[in-house]
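Before I ask anything, let me first share the structure, which is written out below as C-alpha cells.
A single protein chain has been omitted from the complex, and every remaining protein chain is retained in its original position.
Here the chain labels run A and B in written order, and each chain numbers its own residues starting at 1.
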Amino acid sequence: MSIALRGTNTTISVRRRLKERGLDGVTLLVLPGVIFVLALFVYPFLYGLFLSFKPLKGGTLANYVTFFSQPFLYDTIWTTLVIAVPVTILNVVLSIPVALRVRRMKWQRLLTTILVIPITLGTVLIADGLLTYLGPAGWLNRILLGLGLTNSPVRLIHNYWGVMLSLVISGFPFTFLLTLSYVTGIDPSLENAGAMLGARARTRFARILLPLLLPGLTITLALSFVQAFSVFPSAILLGEPSGSTRVISIAAYTAAFEQFDYSMASAIAMIMAAVQILIVVALLAMRGVFFRGPVSTGKG
Amino acid sequence: MPSAPHDFRELRLEAISREFGQRHALRGVTLSVARGEFVALLGPSGCGKSTALNCIAGLLQLSGGAIWLDNTRIDELGPEERGFGMVFQNYALFPHMTVRRNVGFGLTTQRRSKAEITRRVDEALGVVRLEQHTDKLPGQLSGGQQQRVAIARAIVVEPPLMLMDEPLSNLDAKLRLEMRAEIRRIHAMLGCSTIYVTHDQEEALSLADRILVLIEGQMRQLGTPAELYSQPATPDVAEFMGYRNLLESTATPADCGVMVSVAGARLRGTPQGTKAAEGRVVVAIRPEDLVPVPDGPIAATVEIAEYHGRDFYAVLRGDDGATLYCRSPVRLSAGESLRLDARPDRVLVFTP
Partner (left out) sequence: MRRHLGEQLWAFAVWALVVFFVVNLLAMIATVLVNSFGTHWFNTWFPPAYTTQWYTMAWDEFGLPSILLVTVEAVAAVVVLSGLIGVPAAYALARRDFPGKRVVLLLFLLPLIVPPITYGIPLATVLYQAHLAGAIWGVILANLVPTVPFVVLIMIPFVEQIDPRIEAAAHVFGAGVGRLFFQVLVPLLTPGILAALILVLVRTIAMFELTFFTAGPDSQTLVVALYYAVFAAGVRPAQSIDAMAVIYMVSTLVWLLIALRFVNPTQIVTRARQ
C-alpha cells in the first residue's frame, strides 16, 4: 500500500472499483482454468488452422486444393454424411415417442440407468461386442436364421451397417436423455388443457407438444449430429476403413500418423470442423424461426 | 352469445372415490349439480377438491363410483369426449399461440368453419372484455389478462359444464377481487353450470349457490353459503369457515339448550346436529361473536391486539389459561383485562 495519503486513496479506490466490477482475488481463481483452455484448446485449434496453410509442398491453399481434387479424400465428407445424417435423424426421431412415453413412468430411472451403460462403455467396447454379436455365428444371426427371417447369415459387420448400428447404440442414449429433458420441461397442464378442448393424442402432439419441442429438438439434432459425424474407432473396427466407411476422421488420422503430414491432417481437421459448424449453424438458424419462449405458462 | 348450452339437467357424482396407492384422496363423494348452478368445492390444501375436479374432467380415472350427465354415464369417457370447459390454476395457455388461436383452439378441434370460429372467438373475447389483445402472445399479457383468455377459451365452446380449478389463487389481492366480480358477471350473463374449486372461504361464500366442503377426501357438508357460515356441520368445517375459537368443553343440559364451560365460565350454547349434547363436546365461536361486555361471564386478558382499521383483532388468555380470539370495534390494547360474552345461538356445541 502506498504511504502518501493521496496515494493511499487512489490505490484503495482502484481496488474498490475493480471489486465492484466483479474483479478481485476470487475472480483470479478462474485464471488457471482459462489459461488451460486457451493453451490446450484454443491455441492448438488456431495453430492447426495456421499449419493447414503451410503445406509440405505447394502454395498456401495446397492442402485444401489437394483435398478437394482427390476423390479418395473429398469423398470422405460424403461417406461420413451418409453415415451420420441417417443415424442422427433415426436417433432423434426414435427418442421422441420413447421420451414422451417414459416421462411419466416410474421406470424412468431404471431405463435411464440402463441407457447410460453404452455411453459409459464407450465406442471401442461396443465395436468389439458387435463384432461377435452381429457376426455370422453370433446370436443375432442365429435368431434370424432360427426364426426363418433369412436363409443365410446377414452381413452386418465390416460394412456400413455395423457402423450404423454401433452409432445407434452409443448415440441413442445421449439423444434420448437430451430429448427427455426437453420433454419434461413442458408444462403438463398444457396437454390437459388441450384434452379438455377436445384434442386427441395425435392433435395434442402435433399442435401443442411438437411446436414447443422444436427449438430443443434442433439443439438435440445439432449435438447428436456432431457426435455422429466424429465417428472414428467404429468405422475402423466394425466397418471398411478403406472402402465404404472411410470417414473423414480416418483421413485426418492417416495424414497425421501414417503419413506424418501434420499440415494436411490439420487441414482435414479444419474441413471436418467447418462441415460440422455449417450444419450446426443451419440447424440453429432454423431454430430461430420457432417459438423460443418459456414452454411452461407462468402466472402473470 | 347465446346462453343455451348443451341441453342437460344435472350432473351427478355417485360416491366417487380415487386412490393413489394406499392414499385415499377422495372417498364416497356424492353431489348433484343442476343446470345453471354454481357449486364451489371448498376445503384446505390436500383435501381432494382438485382431485375431484380432475375426475369430473376426465383427467383422472375414478377408483370407484360413477359420474352421470343426465342418463349418460360419462366416467368411462376421456376428457376429449366430455366437452366440458376448464380453467386451470396456472391458466395453461398455449405459449406459442396468439390469444385468438388459443381461444379458438377448442373450435378448431371441432373443425368449425373459419368464419364461425372468428365470430365466436370475437364474441367470447367481448364477454371477457379483451378485444384489443387478440394478436398478442400469452407471455405479453398480465396475469389478469391471461386469466380472462383462459376463461374465454373455456366459454367459447359453449360447454354444458364449466370447471374452474382455483383460478384466482395466482393473482394479487386487488386483482382477485376484480376477477371475482368478473366471474360472477359472466356466470350471470351466460348461466353456465359451474364447479369451482377453492380453498378461500370468502371466494366460495361470495360466488357459489351451494358449497361442498371436503376435508381429507370426504364430504363434510353440502349447503348454501348462509348455512355454512352460521351452521357448520362439524368442528373441522367450523374451523375452516373461520370459527377460530374451538375449545374442548363439557356440556350439561339446561332449560333451553345446553351449558358449556368456556375459559372457566359457564355459557349457554346451541347444540348442532340431532344428538342432545352432554358430556365431552367441542364448542365453536366466531371471533366476531365473542363480544367484550362490562359484566360478561368470561374473564380474560388481552395478550396481543391488532389494529385492523374498522375493528381490533385480539388474542386473549382466559382465566383458566385457554386462548381466545376476538374481533371487535371496541378499542382493545395489550395487557387489558376485560370480560366477554356470546349469544347462545352463536355458541355452537358439537358432539364428537
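Note that a contact is a pair of C-beta atoms (placed from the backbone, for glycine too) under 8 Å apart; a residue touches a chain by one contact, two chains touch by 3 or more.
Since the structure is predicted, the reported quantities are computational estimates derived from the model, not experimental observations.
Participant: Touching the absent chain in the whole complex: find that residue among B:A15, B:L77, B:L177 or B:L246.
Facilitator: B:L77
Participant: For the full complex, which residue in A:P32, A:P71, A:G148 or A:G288 touches the chain that was left out?
Facilitator: Candidates A:P32, A:P71, A:G148 or A:G288; residue touching the omitted chain: A:P32.
Participant: Which residues does chain A use to touch the chain missing from this display?
Facilitator: Chain A touches the chain not shown through residues 21-30, 32-34, 36-38, 40-45, 47-48, 51, 94, 97-98, 101-102, 109, 111-133, 137-140, 142, 169, 172-174, 177-178, 180-181, 195, 201, 219, 223, 226-227, 229-230, 232-233, 236-237, 249, 252-253, 256-257, 262, 265-266, 268-269, 272-273, 276.
As a convention for this text, only the chains that are shown with their structure count from here on.
Participant: Given the complex with chain A, which residues does chain B contribute to the contact?
Facilitator: These residues of chain B touch chain A: 57-59, 78-81, 83-86, 88-96, 105-106, 109-110, 137-139, 141-147, 153-154, 157, 163, 170-171.
Participant: Can you tell me which positions in chain A touch chain B when the two form their complex?
Facilitator: The contact residues of chain A facing chain B are 187, 189-190, 192-200, 203, 207-208, 211-212, 291, 293-300.
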